[in-house]
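Below you'll find the structure, written out as structure tokens, and then a few comments.
Every protein chain except one is present and positioned as in the full complex.
What follows is chain A.
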Amino acid sequence: MSAARVGVVTFPGTLDDQDAARAVRHAGGEAVPLWHADPDLKGVDAVFLPGGFSYGDYLRCGAISRFAPLMEELIPAARAGLPVLGTCNGFQILCEAHLLPGALMRNAGLHYVCRDQGIRVENTATPWTSDFTEGQEIVLPVKHGEGRYVADPATLAAIEAGGQVVFRYTGGNPNGSLNDIAGIRNEAGNIVGLMPHPEHAVEDLTGAPSTDGRAFFTSILKKLVNT
């Protein structure tokens, strides 16, 4: 049996693609590099949009990346059910692409925040979170200046009612996100975005605050192997 293939996208200015690819391999998958300018998903089974400052965050974080040639392929594939995970800048891109509701704005405290962050897993009905248990408390690194999740009251009420809030900050909200939201999913559940960084928390060796990030990658690989 060949390993499940998870695409890892690199835009100009992406920072975390190497860690993301390493995390995929660590969990036993094959990491397939995808290039922003190449409109080819290379037949991958899932896609990871890593963090960084794609296109320099010009205009708004993720606003330019959304129109990259690769995204022209990725957006319809994601709408059709391809599992997609976006962390940090990847989450911002998913919101700008309207694959996820709401938007991410400058942290309420205006400062860039880099710290180990408590997070509660609120929803395990996604291909990226099935290896967690609902209500599980985990710790992941956060590092961002624009991570304050906002949505209009109707959208916020709908995602809360629909179980689309996947992660919530605990022990202090780092950025002023509405309802302490750290991550959300789309209605179907195949697309998940979060500000914290699971790909930086898979190995003790790197000084990560935990290895809680591993479950993201074991979740998706189990899902891909079993379908």
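Rule of thumb we're sticking to: a residue touches a chain if its C-beta (ideal position, glycine included) is under 8 Å from a C-beta of that chain, and two chains touch if they have at least 3 such contacts; residues count from 1.
Note that contacts and distances are computed from a predicted model.
Asks: The chain dropped from view, which UniProt name applies: "Phosphoribosylformylglycinamidine synthase subunit PurS", "CbtB-domain containing protein", "Formate hydrogenlyase" or "Carbon-monoxide dehydrogenase medium subunit"?
Replies: Record says "Phosphoribosylformylglycinamidine synthase subunit PurS".
Asks: Per the definition of touch given earlier, which of A:13, A:162, A:176 or A:209 contacts the omitted chain?
Replies: Per the contact definition at the top, the residue touching the missing chain is A:176.
Asks: Of the residues listed, A:5, A:60 or A:79, which one is in contact with the missing chain?
Replies: A:60
Asks: Please pick, from A:37, A:108, A:125 or A:188, the residue that touches the omitted chain in the full complex.
Replies: Selected residue, touching the omitted chain: A:108.
Asks: Would you indicate which residue among A:40, A:72, A:152 or A:187 is in contact with the undisplayed chain?
Replies: Looking across A:40, A:72, A:152 or A:187, the contact with the absent chain belongs to A:152.
Asks: For chain A, enumerate the residues touching the unshown chain of the complex.
Replies: Output for chain A: 59-60, 63, 67, 95-96, 98, 101-103, 105-110, 148, 150-152, 176.
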